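Please read through the structure below; I'll follow up with questions.
Only one protein chain is missing from this complex, and each of the others stays in its spot.
Presenting chain A:
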Amino acid sequence: MGPPPVVTGISPKEGPPGTRVTIRGEFLGTSAIDLIGLKICGCDCLLSAEWKSKNKIVARSGPCKGRGDIIVTTRSGGEGTSTVQFRGYHESIGPVKESAVWVEEAAPPSLPWGRRPMSPTTYTPPDPLGLSTEGDDCKFPEEELNEMFPDGSGKLSDDNFQPGWYLLEHHSNTSYEDLKAGMVFLQRKVESQKEGQLSFLKANTGAVMDQLDRLVLLKNMYEEDERKNGKEPLPSLQAAIEESITLADSLFSEILSRKDNADKTREALSLLTRHKFLFQLPASIDRNIRKKEYDLVVNDYTRVKNLFGNTDVKLFQKILAEIDKKIEDLKEKLYTRMKTMPINVQEQTKYIRLLISLNWEGDAAWVAITSRKEYLMSLMNKVKDHFKQKEEQESNEKGKRKSKESEWLGGWGAVRGAWVAAAAGALAAQLHALWPLARRYFAGELAGEPTSTQRQADLKEMIIAAVELFSEHMRACLLSPGGGKLVPTDTLRVRLVANLRHLREAYDSLLKLDLPSQPLSIVEKVIFDYRVHGMTVFLQRAHKRVKGLAEKETWKIEEYSDYGAITNLPHLLETYLNEAFSAIHKCVVTSGRRESPLLADHGEPAAILQRHTQQILLAYVTVLQDLALNHEDQEFNNSNLSVALEQRGEEVGGGPAGPAPPASWQLRLLLAGANAAYTRRHTLAAIATAIHNFGFPKQNQALQATKEALSTLESTIAETYLEHKGDPLVGTIEPSMDMGRHKTDADAVVDDARPYVYEIINNLIAVHAEVDSVSGAASSRYVRDICETVCEELARLAALGSPGAPMSPAAAFQARLEYTLLRLACAEHLTRKAENHLMEALAGIPPIESEEEKKRMDTIVQGFKKRMELQLASLNCNMETV
């Protein structure tokens, strides 16, 4: 046996229970096995002891309180001693104190924050000394008491009660006299207790005797029993117990097995309940799909994946596989739904989102976009086919009914209108759906790979392709050359406006979508072209109508203007042009939002307008010309040269064409001239104003060209007229003159002009009347020209007559008289040229010599004036002066 262990060092020397303590000393055991006991403050700490060396042990302190030795016990050295002591204390753990132990902080506030007065758990006997206990103010320190009485206690009921402790604790300040008195009190108390025991026995003697009797009785009975049953009662008891055990087992085995079954069932049931969600999921997925509650399905699926995704349980895996299959089906279904058109965007987006959240492999949104585009394309084509078919059908029916009068309206049919509306609606609606979808897609809201630039380009191409298809169809639909028949203006206008409105609606809706400018410009171009087309159509119509004016000419004088009497042709022209312009203005000129103005300077449409206007006006001129000059051949064939004056009367019903124009060709000629003049002076100005009023570009060039054409026409007409009118008149002069000259007697007294003079005057009056009745102010021109021609002829005749022989005085007088009279008659219409001719004629005549003769001539002239006053007046006046 070796030396006993001695503990000489402790680190730390105090701490709460569980403190890691290093114990040092000598002979603390030769090995870990040698160490068989360790007590710190009386608490066994062997369990936590770690033997390090014979000089060192590390352990944890137990739940001890107060100061105490560290006793190490070894096999080799036995129980040891300690020179140092460990003090254990209980730490009160508050909320701010670190603690290795879980502290229920929500506990009632009695535990934390130091020591609080608690209700006494042990019964403290009343003051045994009969002295009043002192207050708490001068308590004797507990630590010193512990030190003084290491094994003692101050409690009266304890085994190791130390009177000294008690006195120091309770009566440390009590005086000696008082303590003595207390001693006496205590002694008296003890005395009385002792006395009490004895008197108790005395008082109960009977009972005690009785008890003794009973004990004897008991002993006798026991001995008797032993005799009866033998010395060994145990084997029979054992047998009985064993038998009962077997019986109990057999009784309970069934119940136990049932219980086992019940437990198993319960377990299975609880398993089912716990994973109810999983087990019911396939059914609930089916149900939700039926109810179209796809969101629920997705949520459930995500949840089940999270919960059981990595499960190893076979059953769960099986169910998961089933669920996966259902989800796959669902995906397929959603995919098909998403692709199936028509579908609105919200729904489609919903499907896309669902597919994304179901981890559908592939770019759902992109597929949706593509399918939408395909749908749009096919829709367009379908619309086209549908309407084409319808149109054909209609035209076939019509063809059967009246094959000649086919009402093929070309771009203006009602069917076409419906087609435009349908196509525009389809484009707008589909792009409305497609574009936001694409936008969201590229905003990254719908997963996929929106960042790829390829996709962007694809989308752009798609949209452009769609729009181009649209524009192509629209061009085919609207811009195809119209049928031969003229469509009523109203219908035309209504259709045009309606079609334009449809196009614009589509364009507007595209604008609202903020589409890129390229597709927009395509649509805009269609609209623009259509507008130009509309304008062209209107102008062409006007052109056609103007061309047809010839048939409308009734030769009925509508009005006497400053430029002579006119028919309704100029007005019709103006009306037609105005109609065309106002139609253009109303229907196509106004530009919609973000459309380029139709009639921009130097633009193609402006040129078209210009060209057409000019064409129309020139056509008008041509019409006038045709009307004025075309029938001349026939007319002249019919006309009698000598009866120019009577022609008006004779020509009734001789007109070559037209139901109502009974006018003579002279009248027509004059009317045409007046029309031309009126048009040139008045109508063109009105047209220019109208153009200005409609805000169209000025058509100066066209107007100028027309003016020139009209001027030319006018002069042509004038010439023609003169030619056909003056020639016969002049032709009659010579024969008439000769006729008179034969009769001339050289000696005869000349008292009047020869008849040819009167004839000339009469003829002139007739011409003047005719021209004046038609041309009014312009008539003087015609009359002047004729007078000039007449004078020229006279001069020529005079020159012919003079070189022969010297004129007799009478002849000379005669000639002079005649010239003077003619000059007088034509005074108003004589031009300088005519005057010259007359002067020339007079010069060839010998002058009058005698006064008498002069007088005579004056008398004759006065007489002529008197006689011919009415004729002269009619010749020298105009319409206005009448």
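Observations, loosely collected:
The working rule: a residue touches a chain if its C-beta (ideal position, glycine included) is under 8 Å from a C-beta of that chain, and two chains touch if they have at least 3 such contacts; residues count from 1.
Keep this in mind: contacts and distances are computed from a predicted model.
Matching "Nuclear transcription factor Y subunit nfyb-1", "small monomeric GTPase", "Elongin-C" or "Pachytene checkpoint protein 2 homolog" against the UniProt entry of the left-out chain gives the name "small monomeric GTPase". Residue-wise, the contact with the chain that is not shown comes from A:Gly164, picked out of A:Pro3, A:Pro63, A:Gly164 or A:Gly695. The missing chain, though absent from the display, is touched by one residue of A:Ser31, A:Asn55 or A:Asn359; that residue is A:Asn55. Contact with the omitted chain, checked across A:Asp44, A:Glu79 or A:Glu144, is made by A:Glu144. If you put the hidden chain back, the residue from A:Gly152, A:Gly548 or A:Pro697 that touches it is A:Gly152.
Of the residues in chain A, those that touch the hidden partner chain are 8-15, 22, 24, 55, 83-85, 140, 144, 148, 150-152, 160, 164, 167-168, 172-173.
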